[in-house]
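Omission of a single protein chain aside, the complex is shown with its protein chains in their original locations.
So that you can tell them apart, the chains are marked A, B and C in the order they are listed, and the count of residues begins at 1 in each.
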Amino acid sequence: MHPFLIGFGREGERMMHEELLPRDEAVQLIDAAGDLATDSDYALPDSATLLAAYRGLVEGRRINDQASALVRQGRLAVYPSSHGQEACQIGAALVLRDTDWLFPTYRDSVAVIARGVAPADAMVLLKGDWHSGYDVPLHRVAPQATPLATQLLHAVGFAYAAKRRGEDTVVLALCGDGATSEGDFHEAMNFAAVFHVPVVFFVQNNEFAISVPLSRQTAAPSLAHKAIGYGIPGRRVDGNDVAAVLAVLGEAVARARNDEGPTLVEAHTYRMQAHTNADDDTRYRQREEVQAWVARDPLTRLRAHLSQSGALTDDLERGIAEGAEEIASAMRAALNADSDLDPEDLFRFVTTERSPQLQEQWDLLRDEIERDQETHSAGGAR
Amino acid sequence: MHPFLIGFGREGERMMHEELLPRDEAVQLIDAAGDLATDSDYALPDSATLLAAYRGLVEGRRINDQASALVRQGRLAVYPSSHGQEACQIGAALVLRDTDWLFPTYRDSVAVIARGVAPADAMVLLKGDWHSGYDVPLHRVAPQATPLATQLLHAVGFAYAAKRRGEDTVVLALCGDGATSEGDFHEAMNFAAVFHVPVVFFVQNNEFAISVPLSRQTAAPSLAHKAIGYGIPGRRVDGNDVAAVLAVLGEAVARARNDEGPTLVEAHTYRMQAHTNADDDTRYRQREEVQAWVARDPLTRLRAHLSQSGALTDDLERGIAEGAEEIASAMRAALNADSDLDPEDLFRFVTTERSPQLQEQWDLLRDEIERDQETHSAGGAR
Amino acid sequence: MTITHDHDHVDVDAPESTVQTLSMAAALNLALADALTADESVLVFGEDVGVLGGVFRITDGLTAHFGEDRCFDTPLAESGIVGTAVGMAMNGLRPVVELQFDAFALPAFEQIVSHVAKLSNRTRGGVRMPLVIRIPFGGGIGGVEHHCDSSEAYYAHTPGLTVVSPATPQDAYSLLRAAIASPDPVVFLEPKKLYWSKGEVDTAVTVDIGSARIAREGTDVTLIAYGASVPLALHAAEAAAAEGRSIQVVDVRSLTPFDDEMVMTAVRSTGRAVVIAEAPGFASVASEIQARVFERCFEFLEAPVRRVTGFDTPYAPPKLEHWYLPDVDRILDAVDSLHWEDRP
Partner (left out) sequence: MTITHDHDHVDVDAPESTVQTLSMAAALNLALADALTADESVLVFGEDVGVLGGVFRITDGLTAHFGEDRCFDTPLAESGIVGTAVGMAMNGLRPVVELQFDAFALPAFEQIVSHVAKLSNRTRGGVRMPLVIRIPFGGGIGGVEHHCDSSEAYYAHTPGLTVVSPATPQDAYSLLRAAIASPDPVVFLEPKKLYWSKGEVDTAVTVDIGSARIAREGTDVTLIAYGASVPLALHAAEAAAAEGRSIQVVDVRSLTPFDDEMVMTAVRSTGRAVVIAEAPGFASVASEIQARVFERCFEFLEAPVRRVTGFDTPYAPPKLEHWYLPDVDRILDAVDSLHWEDRP
């Protein structure tokens, strides 16, 4: 036997190596028109699941658009919208059990909310009140990560700890196409593979990293082709088809739960709006390109499919829309309320015990604030 | 057409994507016994080239063993030997033109010397005199890198600059199996691919990163399988067969020179000695494992082949051995000489102009040294 | 703007002197454009610096004007950006890279500390690193976490790096030109809060790296600041003037090398000093300046040197940042604490 095949490329594994590569075409179960696209590897989720997903999509869209409106009204500082990516957001949330964990980014507020976090709590960061606003262990949702790809490593470590305790927790970690270029992406994939931990990496390839198109990000056949370099399967899915997202992520989650190790799933989707409200996407992409993706909208195709199949009645549709409106109005109410912020919070959570240095600094600030209040109540200037 | 095939997976490219994957078996042209192993893709280098390579191997081995001896004698602080990996070292040096550049690591002193750097200059770092001891632009050899994988990015930037000026320079960047786990490896591969620069990444997979075996480093079918994730070809070669190394690296260098972009080449070899003299490899590997690799030694197989073919006469062999001895004795002479070091050098090269702060600090040190000398010449203590 | 220090001088050989009123952002943009024009080997790259023109628009129009091969986007990886810049600098180019925000420079930290800062020293000057790393730094813009840090201490502590930060559009222009012209690596910190502040810019004015600037004359106390803290110090000086105190303001502008001569002369002339900076105070550039002034002006000091800095906490969320950041009142409190009662 050839000496360099020891441990590698053994006959029985060769097939497996090919299975690590993604298929040439992304998995699609419902096409842009709402028609079924049968797939030999993946089955269509049942209609109850699709109806739940549809509700999620409608609510997600409403949340996205409400948040963007709140930015325009000055109630949120910034909002990176996932408008157009709701199938990925909802797919990621629905595919998990309650006991599973999600590691989201700034773009994934809809997924975070779909996991049960109150919209107003999810918006604490974006409102500017604090860096994160929800109960992480309660919701089993890590804080939304800003430094790109860093959270993927946290997900791996988290999954490692769960596996070590024999829990059947699966960890789903989200990132964007741009983030795959970061060193931490590579290290996370590799650690996950070597430690064989129950984690699913879900890349929402929305074609842009702020202004930088995918073609400037990678020369690879697809992002999912990176997986084989770590010895894990790579999969590609139509990210605007929630049925396909549920099927492909579902398979990956099942593998993880089954101790078969990590999977990399790439969803092809599109960021329909600017990176955030602070961005001007007319500088770097044609309106026609954006417009072309309207036809592939995740909501319309699922609505078409569910209406055709009779699963979505007018009544149901109305109920779902009302539910979404309620969420939006609760968001408005919560975010229009003024925040009640305590400056001492700056010093409260840095370490468990406050150091003498921090106490001294707080004393200084407290004193300033008190003098300020005195001056104000005395009506005078400094 | 399927929307997610735009730009990806086009019919004409599909074949190409498969070509990015390495073959299941590493390329071998001369087997461990010295017999020819014909290969459908790669031709055996001509016998003049092989003779030159053989001379390189013998000299490289001698340099490795001389340096290790000098460590034992306390003339070198440390030496990471490439004993056993000389085919990679010599292959890397010989495959380049004079105008090409090499980006080596601490392990690659033999390749550095084979590129024309005087052994004593290559040993300045290891002797402890300075951080690097050769004329970088003159030899077109970057300083030997210690922080793992960092130099791969330098190689990419360097190649970018060369390409921009329309030069036909090729840059060959070396690293080990362990280094492929670093984020910088990933970023370097990706930048090289996206910028389509003339760089060849040559991984000497010697099965260990200090004590950590390859199986703890990656779960991939091979390290060369990482290439497709960047859209570049990955190749595997028997790293103890200098003929194969020359052929496979030669192809990669030709691609680079031909503006066909970067290649990742993985050589399967083995670190025959401890990581450095400071390491104790009996703690983490069996003697039998090391012993098994003796039979695959790069020198013996080439000697066998060249003797069989008649290209290597006894005279030639003797000449080569004498040449190697001369190198070794020059090394001994140079390294046994005491270094003449100037403390002001600490301040000379930090920035081009010395800052007032550094001048002040040097004044302080100079004053100390002068007082020291006075005390010494006065024969007193402080 | 009046040029008050002899390190700032109009370069008589400069082809043309144009004076215009510009925002700091525009001054930086102009400096990049002029450098690209002046020197073929200069190139600008980073994340979103191409067609978008950078998230702060500092590179606006450069790609359109100079072409894709002079100003371009890279894959999203900061170590990659700096690491490839190192290779380019080794091979005859003068890369000017943008790292999008302070905290997003951190992935490049190994490349910066282990290579950018040390390659010249490693090779005994055989390989120089003419490379500029531009980083928008500091807060005061209501940015969320990771977008408002001040990380100058990490760079200033690292031997081999030159670290500068402008406080005026003029210095933004002149210092950036000087940084790009430098044979050594420069970390160029751009105070985000001042991007939109305006001032006159004379493109013929050159500034020497390593030189501080007297931003305001005064006789009672010396405020020592850099970046966004300079206008703050000037405001404090204004307010104190109303209370009858004459306050001098020194704009450090070059953190390393540090202009000991100007700073110490200034403090000796007043006998009192306060150092101001946004970054957390512990083991910071502010503590360095405070320690230097103490040690070198000990005999001249009427009172301990004070510092007004950010707290030793992570940067505050937007709605709390006004409590976090040094402000005029805090500076005046520090000034008030300088033992005035002891004065003869």
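As a convention for this text, a residue touches a chain if its C-beta (ideal position, glycine included) is under 8 Å from a C-beta of that chain, and two chains touch if they have at least 3 such contacts.
If you're wondering where the values come from, they're calculated on a predicted model, not measured in any experiment.
Q: Would you mind listing the shown chains in contact with the chain that isn't displayed?
A: Touch partners of the hidden chain, whole complex considered, are A, B, C.
Q: Looking at C:E47, C:E98, C:E145 or C:E278, which makes contact with the chain not pictured?
A: C:E145
Q: Could you tell which one of A:Y42, A:Y79, A:F158 or A:W293 touches the chain left off the display?
A: A:F158
Q: One chain isn't shown here. Among C:R70, C:R94, C:R122 or C:R213, which residue touches it?
A: C:R122
Q: Going by the contact rule already stated, which one of B:R23, B:R216, B:R257 or B:R332 would touch the omitted chain in the full complex?
A: B:R216
Q: With the missing chain put back, which residues of chain B would touch it? List them for me.
A: 77-78, 125-131, 146-148, 178-179, 181-184, 209-212, 216-218, 278-279, 283-284, 339, 341, 343, 345-347, 350, 355, 357-358, 361, 365, 368-369, 372, 382
Q: Since one chain has been left out of the picture, which residues of chain A touch it in the full complex?
A: Against the left-out chain, chain A lists 130-132, 135-137, 142-143, 147, 150, 152-162, 164-165, 183-184, 186-188, 190-191, 194-195, 345, 348-352, 355-357.
Q: Please identify, in ascending order, the residues of chain C that touch the omitted chain?
A: Within chain C, the residues that touch the unshown chain are 79, 103, 106-107, 109-110, 113-114, 117-118, 121-122, 145-146, 153-154, 156-160, 256, 258, 279-280, 282-285, 287-288, 290-292, 294-295, 298, 303-307, 311-314.
In this section, only the chains that are shown with their structure count from here on.
Q: So, what's the distance in Å between the C-alpha centres of chain C and chain A?
A: Here the centre of chain C sits 36 Å away from the centre of chain A.
Q: Going by the touch rule set out above, which residues of chain A reach two or more other chains?
A: Where chain A meets two or more other chains at a single residue, that happens at 181-184, 216-218.
Q: Which chain C residues sit where two or more other chains touch them?
A: 74-75, 77, 79-80, 107 - these are the residues of chain C that touch more than one other chain.
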